[in-house]
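Here it is, the structure in full.
The complex appears here minus one protein chain, its other protein chains still in place.
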């Protein structure tokens, strides 16, 4: 009977949003995930306790509504989902959203919060940043450039994701471009041994939130990731991190269906 | 039927507040938005979860009451509205209010909080400041003065608004006027390239809240805004920002009706 | 009918507390408000959202109970009321209470919190301080002493009140009395131009809360108050303010009846 | 009828806990309150708002249950009670508990939180410390030792109690024993004038909570206590207080019955 209900909802949603829903094409998706000039938003949510006062059927309907919504928005933006529950306190799940405009991201999140499930969500952390061309790499030695460009081919999917926002001190920004480049070369050198086991992505966020950068990591080997952070703590550039983490968000990469199922049952 | 109901409410509100409600005239509005000696308040609110326990009709009535209230107050103060939901955590929307007296602003906000909708609002952040004549511009070089006075004509409306409150350190205030002017000239020079894409407005808030300044930005191009902030982080004056943001409020400029509609449906 | 109800309550309260309730006499009131050795408490409250679930009649009764209580205590302590709502986030109203003993203040506040209305109050901020003879004025130049003693006669009532608590750093307390006096003379000199437009009162709070001083201001001209704070930020003594505000409480001076009416309707 | 009910409860409690309940004997109590090697816990609680939704009878029963519990535990530990309500924000009352083992204190507090009243308590602050022999007094001059040992006989009970936790900076702990002793001698000298009016007690808490010390004060004369703190702020040792207060807990010493009665009526 529950299965029948879900079936009905799925049909209903399909009708509402039209049969023509087509997610961002593979090329466009690739562009959003790899090109500079794209906005990345990390949005972490917690489910309030009242949610569980709903009966099971109401929860299933509410979850289905969210799935439909995400399908609808997948034409414009790339939405990835993470389970933070059990690893990060004060947050249950997180979206990483890539979009050409933050207004698209806002439209999605506003719609999400307006759903039956959304009314039970508490937005605990929003971080926004932009992707940009590498700022210092041009002056790096050739060998380093090559190493950066040819990590081993990815084997399978990464399991864990970590988000660490960073605020630099005023001294950092007062350094000239060359001095910063030298420090970043040392930083990059320290990170090189982990290039094949820990995937990194950098977002620039000055002015968009209370940080200067959002650093995002994916890995199968958390111990390698931990060693990478230790290595980065030991280079001079680390002295200029006025704030590092606070919050640190740790979770696992998970299909949305898996995550929502936790809240449907 | 819902439409009929809304109609009735609108009529009711019109009767209550009289037909003679006339918003601040264009000239007066211009004065409030451009002249020194005006008080600016940034008031960010979050809707509590109980709101959604009201039935749809009750929500429509409550929203209508707020619209009437704002119309009523538009004779004395200028109220602009922003949607923060989906971009700033812990806040759903924000008003920027310009008034000749903060007591007028208080009267409006107190009335707002006393409405049926207002009883579900949590006031998350209030920031207050005053507009003042430019403090340092008199000594700037002529070319800089001209550049500041002739930004390209505005084309269309700006989409995004950002509020960043700032507290200066004691060293800043201990500098003599000339030293501060020199630092502000460097600051202004760094900001000049963005004069046509990012609109700025400064409010002085020492004593009125826990900050010294509120900086307010509007832009269509968030990437330009981000670059502006990066440029400002690199001048010497930035060293004197003991607190920058915390909170940073990011939202989109939106008619009140759009925002309230989110909470009516 | 509501009027009749209120009438009945007023009578009831009058019976309960007796007809002989006489507030602190004018002389005693003057003494509490002007003499050293008096305790001042700033108590800011927020009304919880459940309050509005009471029906109108219950709210009127609850408000009336508070009025009776305040009348009763007005024999021992001086209670002044401020509306913070719409100007300070996280607080709706504030009492400033002057008493010869903090135990009297506690008795009043405990009774208040025990009323039907009080059960819906959240005490957001309590600050306590003592009035003391001026610590440094003795050594000030004669002209400064005269200026301090002869502000222009007060014209009408002040509208706004601001509370800024301050914690000094260890360096301040390590200075000898003469050095502190010199710095306070510079501070006082900077404040003199505002003596007629901004009324100030100082409370000493070391040990009674987490601050060293509570500074209290009243003014009709907020722009003058703002200029005063700016002037005080520019003297050397300001460097020793380890914490200034946090919270800054801004409100308007309002009869208790006005404030309670907001919560009765 | 209420009286009859209370009577019944008292009897019931007496039966449950047995007639043989005998509080810690006078000698043992003296030992717990004066000897080194005893654990002191400061536990501050706030009553949640739901408490008042219980009917009066249920509250009376719940309060009675707590009284019985405290009587039961008075065989092992010494429990003193303080009313913080109206003087400290975010706390209604506090227990100071002296025990030979923190596990006894835990057993009591866990039992308390398990009572009908306890289910409505929010534990806002727990501080733990140990009493130890005076660390520096051995090297003090004879006159100081004598002054410390012969305060004027206590006259009557003290009214107010203040708890100020302290965290020292790393520089303090890096000083050798002699240097610390010299600084503590200056500290003690500054405190001597208040030895008869302000009673002090020191608890060592490094590792047991986030502080190094808990300082506890009792006095009838708050103005003397305030002067004592001012005097202590002016000695060199104060520079090593990385955190002083936060929270500062201020209350009045009150029999438990008085405090519980506030929540029963």
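Should a chain be cited, it is by its letter among A, B, C and D, assigned in written order, with residues numbered from 1 in that chain.
Just so we're on the same page, a residue touches a chain if its C-beta (ideal position, glycine included) is under 8 Å from a C-beta of that chain, and two chains touch if they have at least 3 such contacts.
As the structure is a prediction and not an experimental result, all values here were calculated from the model.
Undergrad: Among A:83, A:170 or A:260, single out the residue that touches the unshown chain.
TA: Here the residue in touch with the unshown chain is A:83.
Undergrad: Kindly state which of the options D:103, D:150 or D:179 is in contact with the chain not pictured.
TA: For the chain that is not drawn, the touching residue is D:103.
Undergrad: Among A:62, A:117, A:130 or A:162, exactly one should touch the missing chain; which is it?
TA: A:162
Undergrad: For chain D, which positions touch the chain that isn't shown here?
TA: 37, 39, 48, 50, 101-103, 105-110, 112-114, 119-120, 123-126, 128, 130, 168, 170-171, 173-174, 204-210, 212
Undergrad: Residue-wise, where is chain A in contact with the chain that is not depicted?
TA: Missing-chain contacts on chain A: residues 49, 52, 83, 85-90, 159-160, 162, 164, 217, 222-223, 225-226, 228-230, 233-234, 236, 238-239, 241, 245-248, 250, 252, 262, 265.
Criterion: only the chains that are shown with their structure count from here on.
Undergrad: Counting one step per pair of touching chains, how far is chain D from chain B at the shortest?
TA: The distance in steps between these two chains is 2.
Undergrad: Fit chain A to chain C on CA atoms, both being copies of the same sequence, and give the resulting rotation angle in degrees, nearest 5.
TA: Chain A sits rotated relative to chain C by 145 degrees.
Undergrad: Name the chain whose C-alpha centroid is most distant from the C-alpha centroid of chain B.
TA: D
Undergrad: Averaging over Cα atoms per chain, report the distance between chain B and chain C in Å.
TA: 29
Undergrad: Could you pull out the residues of chain C that touch at least 2 other chains?
TA: If we look for residues of chain C contacting two or more partner chains, we find none.
Undergrad: Specify the contact topology among the chains shown, as one of line, ring, star, complete or other.
TA: Per interface graph, the chains form a line.
Undergrad: Applying that definition of touch, give me each pair of chains that meets it.
TA: A-B, B-C, C-D
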